[in-house]
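Note that one protein chain is taken out, while the other chains of the complex remain in position.
Per-chain residue numbering starts at 1, and chain names A, B and C are given in the order in which the chains are listed.
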């Protein structure tokens, strides 16, 4: 089949390649003319035969919002938009309504796979109407991994991004769990082969996983991670997962702890711990450390 | 080689079988005469040719302590004891010293694998002297999984159980992360195929793992886990992991959150939440729920 | 001075009384005609002499929103609206803009004091322009406690409710801290006089506070809180505090833990712990508790 693809960065570029390898036609647009097949969204729409399917793969938030808005003006009844970026699921509801008013269908697709996706395939979690999804199934099949899993129609509009968001929240918690364990082993007085302990866990244990494999790979590069600072960004989905829990009164203590550990890792000096130090000094005469 | 095995329960019985399948001789002792090859520890020691290797596989705490004490009296210079149970690593230090006074070597072995170990092999994390471990390597090789990993000499005495303890602490955190994600998806208004979302994650995602596979298996048995109560025991290693963190001033927020979630799951009514309810009533006139 | 007061419930009714005791004129409106001095918002506006000051004391969310919208139509240049309810601070920004378009000033006031406010005074945290606040200072002075503190101009529009929100978040954390301590003491094998321990803390300790006094009062009513269920609602500000932290990348682990403890207290059976139980059963053969 034929598909338009908006956004040809690290993710989008690889996805174009994987879809083409499966024999489909991809017309790509990107603001960077060196990456693009066409010069504008308008030209993209004109190039594709109706009814069109356009997959958006641009940064969540303003960029996605602007692209959906522009496409709402350019597309016609029977066309379809898929948002494969990292949009918040609440945005999907808005975008679906906007497009529906133009007779344009909307499907949201959460995509996992990172830098390994081109080779291994991308796990896809999609939300929307059954018939809409069926129409794009060949592209989903091209993108997904080879096995039986790696693709799910999770529910109505927004369910794809909601599932991907929760996937990332879980990812935060799993990573934090390994990280805490690694720090414990590194601190233990009698454990001398921490890297080898992690390697040994790759088979036969309860905690074997792909993330464990990646951690072993990282330790093979730098056994004690001496060259890496303990500084971690977060990219939206972790925060949204915690907020979704708060909205639905679902406690997420492990995922939240993982998010907060990242917040703290980015602070040069913790304001709240200044307050603790000040209080200890006030009631107990405990010495404080002066800022230098 | 020849080895004595004390404790032939769920774990020990399967391990005897796996060691025998590898062509070694196992003389097993258990308090239950129907399981045992010999009638007493004393008979076990008499049956084995010196220098002896005896693997203890009994419950951590009093039972292991009693067995080590009794073996310290029965064994002789050049013999060796391996504790493959779930002992706390601090116990290993004590046991090694006690046995050393009799000229008996000590190795601690953390064993992972659960009910799947007989078939897939047991992951082994061992602590002790290089030479002692080399002596039992054929048995370790018989027990471990087929691949390159699944066995590690983690460090000195106690390092095996310390590593296994941390393994279990990580396990708590990973399980809690999936569990939080599952509850979020079940609570989401627009996600209708939660089980299939989990199944889809088994390929191509960042969070694919053996525990994920097991959760899919459980959901295949009971899609919404309607027949299972939200009640979880804990078995020592989780607590010890948190306490090891406290001893070494290593924060373990995700693992600790996982442990506390289990504590809470076992309370019919939370005393601390009674106090919260009472306080809210005092200052805000908020209604309390009466005990029925 | 003269002020209109919208909402004469538990809080608003007592506030009317306290303002009148200070010699000011209060014209009150409430949907319940038995409580109201006038029959409608329109009549309230007609009754007050321009320039008018109207204090809104209705539930946050839709009710406050509707009242502000209606007042925006009824009021004129030079009038002023104060929102003394529990609105989220982000609502204040919206309301201030809406009213500003009509030439109407806006001040937000976070109010603390609960059922004790009529007698002890209400602590007030207000946000808005200096001149606007100065104009209503006589009413603020009537409401606030007798001493030097209990009133603050916290910053621009929204700062009053933001401060009140954080006040409540801190309240969650303090209450949770006492509650955890109480449960520990009740569980301790050798502590026989838990209530008296709490009473003793009221003087000379680092943790003496008004909330501690209230807890002692509650324990005097019911020493072991046997008649109260461990069930706690939450009322918005705790969630908003955590979300504000997430928005600004400020970790709030103790306040968040307090919020989650309330979520959990309201679950008959925890879905996430069902998943934990199912997983333990899968890998370790651990028995699960069946739902009865």
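Brief remarks on what is shown
Here is the rule we use: contacts are C-beta pairs under 8 Å (C-beta built on N, C-alpha and C of every residue); 3 or more make two chains touch, one makes a residue touch a chain.
These numbers come from a predicted model, not from an experiment.
The chain not shown here makes contact, within the complete complex, with A, B, C. Interface note: of C:13, C:138, C:156 or C:236, the residue touching the hidden chain in the full complex is C:156.
When the whole complex is considered, the residue among C:180, C:222 or C:269 that touches the unshown chain is C:180.
By the touch definition given at the top, chain C reaches the unshown chain through residues 89, 112-114, 117, 120-125, 127, 144-159, 162-163, 166-174, 176-178, 180-181, 183-185, 187-188, 190-193, 196-197, 199-212, 241, 244-245, 248, 250-258, 260-261. Mapped onto chain B, contacts with the missing chain fall at residues 206, 239, 242-243, 246, 249-253, 256-257, 259-261, 263-264, 266, 271-272, 283. For chain A, the residues touching the chain absent from view are 10, 114-116, 175-176, 178-180, 182-183, 186-187, 211, 214-215, 217-219, 222, 225-233, 253, 261-262, 264-265, 267, 269-286, 288-291.
Criterion: only the chains that are shown with their structure count from here on.
Here the CA centre of chain A is 36 Å from the CA centre of chain C. With each centre defined as the average position of its C-alpha atoms, the distance from chain B to chain C rounds to 46 Å. Annotation: 33 Å between the Cα-based centres of chain A and chain B. The residues of chain C that reach two or more other chains are 253, 261, 264, 271-272, 283, listed in rising order.
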